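Every protein chain but one is kept in place in this view of the complex.
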Amino acid sequence: MQFVPALLPRLIQAIDNVIEANAEEVTALDQAIGDGDHVTNLQRGIKALTAQSDELAAQLDWAATWQKIGMTMMTAVGGASGSLYGTLFVAMSKAARERPVVSGVERALDLQTFAEIFSSGVDAVKLRGKADAGEKTMLDVLIPVAASLRQAATDSVALSDVLKNVVQAAITGMESTRDMVATKGRASFLEERSRGHIDAGAKTSQLMICALVGVLTENLTTPS
Amino acid sequence: MQFVPALLPRLIQAIDNVIEANAEEVTALDQAIGDGDHVTNLQRGIKALTAQSDELAAQLDWAATWQKIGMTMMTAVGGASGSLYGTLFVAMSKAARERPVVSGVERALDLQTFAEIFSSGVDAVKLRGKADAGEKTMLDVLIPVAASLRQAATDSVALSDVLKNVVQAAITGMESTRDMVATKGRASFLEERSRGHIDAGAKTSQLMICALVGVLTENLTTPS
Amino acid sequence: MKKLINNIDTLLDESLSGFAKAHADIIQFNAQPHFVKRIKPTAPGKVALISGGGSGHEPLHTGFVGSGMLDAACPGQIFTSPTPDQMLAAAQAVENGGGVLFIVKNYAGDVMNFEIAAEMLDCPHETLLVSDDVSFPKTHSTGRRGVAGTLIVEKIVGAAAESGADLATCKALGDRVNLVTASMGVALSSCTVPALGKPTFDIGDNEIEMGVGIHGERGRERRAMSSATEIVDYLAGSIDDDLKPQKGQSALLHINGFGATPLMELHLIYELASRFWEKRGVNICRSLVGNYTTSLDMAGCSITLSLLDDELLRLWDAPVHTATLRWGC
Partner (left out) sequence: MKKLINNIDTLLDESLSGFAKAHADIIQFNAQPHFVKRIKPTAPGKVALISGGGSGHEPLHTGFVGSGMLDAACPGQIFTSPTPDQMLAAAQAVENGGGVLFIVKNYAGDVMNFEIAAEMLDCPHETLLVSDDVSFPKTHSTGRRGVAGTLIVEKIVGAAAESGADLATCKALGDRVNLVTASMGVALSSCTVPALGKPTFDIGDNEIEMGVGIHGERGRERRAMSSATEIVDYLAGSIDDDLKPQKGQSALLHINGFGATPLMELHLIYELASRFWEKRGVNICRSLVGNYTTSLDMAGCSITLSLLDDELLRLWDAPVHTATLRWGC
């Protein structure tokens, strides 16, 4: 797998594009049951990441890379999502540091290690948000995606299928928030009135994950 | 002429009716080039007069009657028009006191005395408002009405014609404000933009004068 | 129109009575006729400062009654001048041997009603006309309007009166402050007078009214919406042309919200206006930012610059204890 830090500029660019392209739709979602700032928040983070993307591509190891991404998200985004994405990446960095992550020029990650690290990150998000699946948040995307990665790692599925499964898990998770009543975050104050709207944070998680997968898939078929 | 204080309740009622009937139109005029409160202001005064109308009908003389009307307008109306109507009647009272006004049960006024007294009132309004004809205010109605009364008194016209002339003077005066640029009152701040709108205060002066004339005319033909 | 009221007729009384309760430690409300006066007795011989005007501009003037500022304020109906009986009753309640100074914003209704009261007053008295609005030339047929600068006059004269200045001195001081104080406002939206229930004027989504008055009377001109910097350049430019401050001159900069403009925007306007005058060498050494002379729920603001010498600065800084301004005590 060619999941190396050198890919980061392209990944960040892909995320930037997908959020930009869906800005209006997502803002409408956050306005419907939140306060409407979710896209602006994320875009501040993405802009900060973009400014650092060369630096990130040259980071020595994944732990340091994720730490930097986490701190950038944490300091640039703000709001609920900033602390959660910050927590996700800082926790991934911590998990990476505790593991014999492949180092060296390539610093490629094997799927199983990544699945474990990502799961640690998602667990940290659950702790930070005092939330779990079914509460109509980004966790309804992150948790199934982590599960699908872990599953794939144990079943040793072909990488292209892993990526397809991830996309499927993200989309299904995102869609599932529509019929939920929010019990965490700002939408929880709407109680029954929150039903019928997709959660903005779930939507952007899904969009970003799918954008990342898009780049990885491309990279798989036409390795750089 | 049967212009006696006993008529006051009917006169006040007539004024109340005509302002009520034209409230929306006049408010629109005051909103167009003023602050929109002119009708509400006048109505506070009319309401206060109505509450006193029995008392007024029983006043001892015209001087006392006008003083009471003036003080009521002055304390109940507020704004520019309150001080001006207050001034008008208080000055009429003063002029009446200085003149050998007919007293006794009837206390009827002859036309010439009334014309002089009313003119004194209008002069006081001019002084109070530091204004004259042509400035797009109620004076563009009051001044020609006073003139037409004085004219009639010297020419000894038939009373029914006097009343017709007064109505004509009031309407012509009111209409003339449409093409003026306001130089006094709130509308003056609109400068050229004030042109094209009838002045609210001129309009209500005209309406009230015509309503008074209406009662008097009725009284002329079917004396009570 | 949605308003937090019961009905139009009781609105003013219920509100004034709430104001009086909320500030029962400093002021007292007289319901018939309407006036608000301070509670603590003043020193014998102190000049009594009385202001007033239509309601709808709160906290002006009731919020400025208290020690170091006004002795009484006469609230009229909404956007309607108070009446002479209110002013006379207020004068009777607070006159304490030093005579009465009426502080009046230059609007026809206010001027005429205070004039009638003054004619009826049987103690020494003076009237101070505030005319700080530079939207119109000094030669305007009714003179300039009195707007947000009024509170500066009231504060400074209030401090002087408190420290024993006599009637003539207070009047002269007020005239002096009025001369060095200039204001101009811009409306982004109209206000809605409760009794009317619809906006006083129509304004397009991309329009602003430059030089608007504090009753939503239209002002100098309708313009296209523009950036805060351009708006400040226009307003501050007009003020600067009028006052022509010297380099090194010290000044109070007052940004006044009309009622519906977030404080965040007012502080932004303060930033731009202070940059405007700093560039011209003016020393902005005092500030006041907030909703002080409002027009009900109008969006927009006014800028006021007041050129204060050491004496005027000292009087501005003197202790004041009112519902709205309080410092030094």
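Chains here go by letter, A, B and C, matching the order in which they are written, and residues are numbered from 1 within each.
Definition applied: a residue touches a chain if its C-beta (ideal position, glycine included) is under 8 Å from a C-beta of that chain, and two chains touch if they have at least 3 such contacts.
Everything numeric in this text was worked out from a predicted model, so none of it was measured.
Under the touch definition stated at the start, the shown chains contacted by the missing one in the entire complex are A, C.
When you scan C:I5, C:I39, C:M120 or C:L179 for touch with the missing chain, the hit is C:I5.
Note that of A:Q67, A:T87 or A:T177, the residue touching the chain absent from this view is A:T87. Among C:G18, C:G45, C:G164 or C:G237, only C:G18 touches the chain left out of the display. Touching the missing chain, out of A:P5, A:G129 or A:P144, is residue A:G129.
Chain C meets the missing chain through residues 2-7, 11-12, 14-19, 21-23, 55-56, 58-59, 63, 78, 188-189, 205-206, 208, 225, 227-229, 231, 259-272, 274, 284, 287-289, 291, 294, 296-297, 299-301, 326-329.
By the touch definition given at the top, chain A reaches the unshown chain through residues 27, 31, 34-37, 40-41, 44, 74-84, 86-87, 128-129, 135, 183-186, 188-190, 193.
Please note the rule applied: only the chains that are shown with their structure count from here on.
Between chain A and chain C the centroid-to-centroid distance comes to 55 Å (mean Cα coordinates, whole Å).
Note: centroid distance chain B to chain C, computed from Cα atoms, is 33 Å.
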